[in-house]
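Let me begin by handing over the structure; questions about it come next.
All protein chains of the complex are present and in place, except for one that has been dropped.
Up next, subunit A:
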Amino acid sequence: MAPNHSNENGSIGSSLHGVTAREQVFSFSVEDGPSSQAIRSDDPTAKFALLVDSEHRAKVFKPFSFAKPHMRAFHLGWISFFTCFISTFAAAPLVPVIRDNLDLTKTDIGNAGVASVSGAIFSRLAMGAVCDLLGARYGTAFSLMLSAPAVFSMSFVADAGSYLAVRFMIGFCLATFVSCQYWTSVMFTGKIIGLVNGCAGGWGDMGGGVTQLLMPMVFHVIKLTGATPYTAWRFAFFIPGFLQIIMGILVLTLGQDLPDGNLSTLQKSGQVSKDKFSKVFWFAVKNYRTWILFVLYGFSMGVELTINNVISGYFYDRFNLTLHTAGIVAASFGMANFFARPFGGYASDVAARLFGMRGRLWTLWILQTVGALFCIWLGRASSLPIAVLAMMLFSVGTQAACGALFGVAPFVSRRSLGLISGLTGAGGNFGSGVTQLLFFSSSRFSTAEGLSLMGVMAVVCTIPVAFIHFPQWGSMFLRPSQHEERSKEEHYYGGEWTEEEKSLGLHEGSIKFAENSRSERGRKAVLADIPTPETGSPAHV
């Protein structure tokens, strides 16, 4: 049985493949089979530090290792993403100083916050194509090193307009989310990609928390050397700038695009036909589930991004904390990402094992709604200990929801997987822009009221998850279709290809994926009355 994988290495349809979870899971991934022996006798796999599959993607995840190329790519990827989060939200904890220096109003501050997350809507969409064309290393390095000048240019800012423009330009670097997830998905095999991407995403998001601690500290140290506050904050921005340059150079020198080498050197080796971007785009846009996920992520990640911008100032102003202490409290919000997001992905996986896709959808709804309810509580808390408690519970709920969402996203489409993940990611930034604009950019609501209202909006905007229905797996309230054809995964994923394309065999990858996705039936997968793959091994993982 020949490994029949249409590995679209470089095809646009898979540019962000496995950005989330469950990428290509090969039905022959059983350890002791004649096919795997054939692989082991291949010399190339022996030179990797970790066990690899036939595409040389790592099958194990060892977070403490820096082995080339897999673990090294993981660490370079998430640290780059982490650095970009630091830069994007570096202004937030220093706003109390910046607003006096530049004579900003609440509207100015709010608008700059919106601007800081808006740029990434477009850069995240473009990054997929960049990674396809130039490889993940250059995607990451471009993001880091071309936005570093924007970070340094904080030293020139003199009024509200230039402040907004600079924050907008710095925000472009959040595209590293896409390049980081792309990089891990080419380096790690489908079975573990959920955990790997959850860790990379969560640990990168932590940057939004670390910056709330780092920047006040740097600011304080620079003031100690004798600088006035209004010079110290400008100089403080040099630190994120340096970090970006250093990471960019590390990525280019230590990193490797693909398990077998760099993209430019591998460019000539057999590329499978690229999928047509227009088709991929159309199938992504046509699928209503894409847009529901867009909205959902806008109110989990979007809320998280907004909080990164407003929470430090909120604690500083409302509870009269020092800049330093407000930073510590605000940092705790972002730091919870370290385990909260991977936990969300893990919870989604466990729910899937028991209840299939319906379990995933319920997990997502529960986590996101509970998080939003705690956000409402946070806005209403008038004593500091209660506010901190509400904030911590809110952070865990919302961040776990982010992880859980990317447990669902990979199943929405196989052909347009990458684009959907990119669109969902952009939805996060869009949601953040909307919430900041509505609730935190004018004096109509106090920040406390804004927080509660944002929580209410998040609860309402999480309800659409009930409308995500898969004919083969069901939805939150509806059972899977009993229809002969529609109840099969092949029908759903095959439906993205025309008859003509099917006759050319272009849909083989989707069929393979459909077979492997039978695990989303939950415990019923074992009892499913569907022809099993040739190996005869159980379909569920």
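The criterion applied here is as follows: a residue touches a chain if its C-beta (ideal position, glycine included) is under 8 Å from a C-beta of that chain, and two chains touch if they have at least 3 such contacts; residues count from 1.
One rule holds for everything that comes next: contacts and distances are computed from a predicted model.
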item	value
Listed names "Small ribosomal subunit protein mS29", "thioredoxin-disulfide reductase (NADPH)", "Histidine-containing phosphotransfer protein" or "High-affinity nitrate transporter", matching UniProt entry of the absent chain	"High-affinity nitrate transporter"
Identified contact with the non-displayed chain, of A:51, A:133, A:249 or A:354	A:249
Among A:52, A:187 or A:336, residue touching the chain not depicted	A:336
Listed residues A:49, A:67, A:126 or A:146, member touching the removed chain	A:146
Touching residue (missing chain; options A:77, A:93, A:241 or A:403)	A:241
Subunit A residues touching the omitted chain (full complex)	96, 99-101, 103, 105-107, 138, 141-142, 145-146, 148-149, 152-153, 155-156, 158, 228-235, 238, 241-242, 244-245, 248-249, 252, 262, 264-265, 267-268, 313, 317, 319, 321, 325, 328-329, 332, 335-336, 338-340, 383-385, 388-389, 392, 396, 442-443, 446-447
